[in-house]
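All protein chains but one are shown in place.
The block that comes next holds chain A.
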Amino acid sequence: MHMHRLEKAWLTIGVSMLAVFLLVLGVMTFGRGIAPPNEHIHHIDPTKVSETPPFDKPQLTKIGDNLYKAVMVAYAFGYDPQEQMEIPAGATVHFEITSSDVVHGFEIPGTNVNVMVTPGEVSHVSHTFDKPGEYLILCNEYCGIAHEMMKTTLVVK
């Protein structure tokens, strides 16, 4: 198909930039493991969350040197565990979250932690908290009348 000389140049530049960009995304995803969260397929019966380990006891546990695991349950309208979660600065937390009712979000503003929590699946995401402070954890997927109240916090000392 006939194309104007300038249009060819315009498309060549545009498509080349696109190719480089996609290459970077691909190398990051598959080469360096910086991928979107949640490849893992990990089923759970959404009606039996409170009886299924480890979600029968949602809690923050220390699993290594400066390494923690946070097993959490999202529900309308809050997150378990109820106890305040505290970690030292520089600690890495592996979050494992599921929902006992509808779809929820799990976002920590100021970090790249931002995953969907869908019933029947378990979401996995990790983050290293370098700066001390009280981190807000909130639901960013509409889940009902008190959706905007759904939150908890994580304290980094």
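Here is the rule we use: a contact is a pair of C-beta atoms (placed from the backbone, for glycine too) under 8 Å apart; a residue touches a chain by one contact, two chains touch by 3 or more; residues count from 1.
To be clear about the criterion, contacts and distances are computed from a predicted model.
Undergrad: Given the options "B(O/a)3-type cytochrome-c oxidase subunit 1", "Binding-protein-dependent transport systems inner membrane component", "D,D-dipeptide ABC transporter permease" or "Heme exporter protein B", say which is the protein name UniProt records for the missing chain.
TA: "B(O/a)3-type cytochrome-c oxidase subunit 1"
Undergrad: Per the definition of touch given earlier, which of A:34, A:63, A:89 or A:155 contacts the omitted chain?
TA: A:34
Undergrad: Just the residue numbers, please: which parts of chain A touch the chain that's not shown?
TA: Touching the chain left out of view, chain A contributes residues 1-4, 6-7, 10-11, 14-15, 18, 21-22, 25-26, 28-30, 34-47, 76-77, 101-103, 105, 107, 109-110, 112-116, 118-124, 134, 136, 138-145, 147-149, 151, 153.
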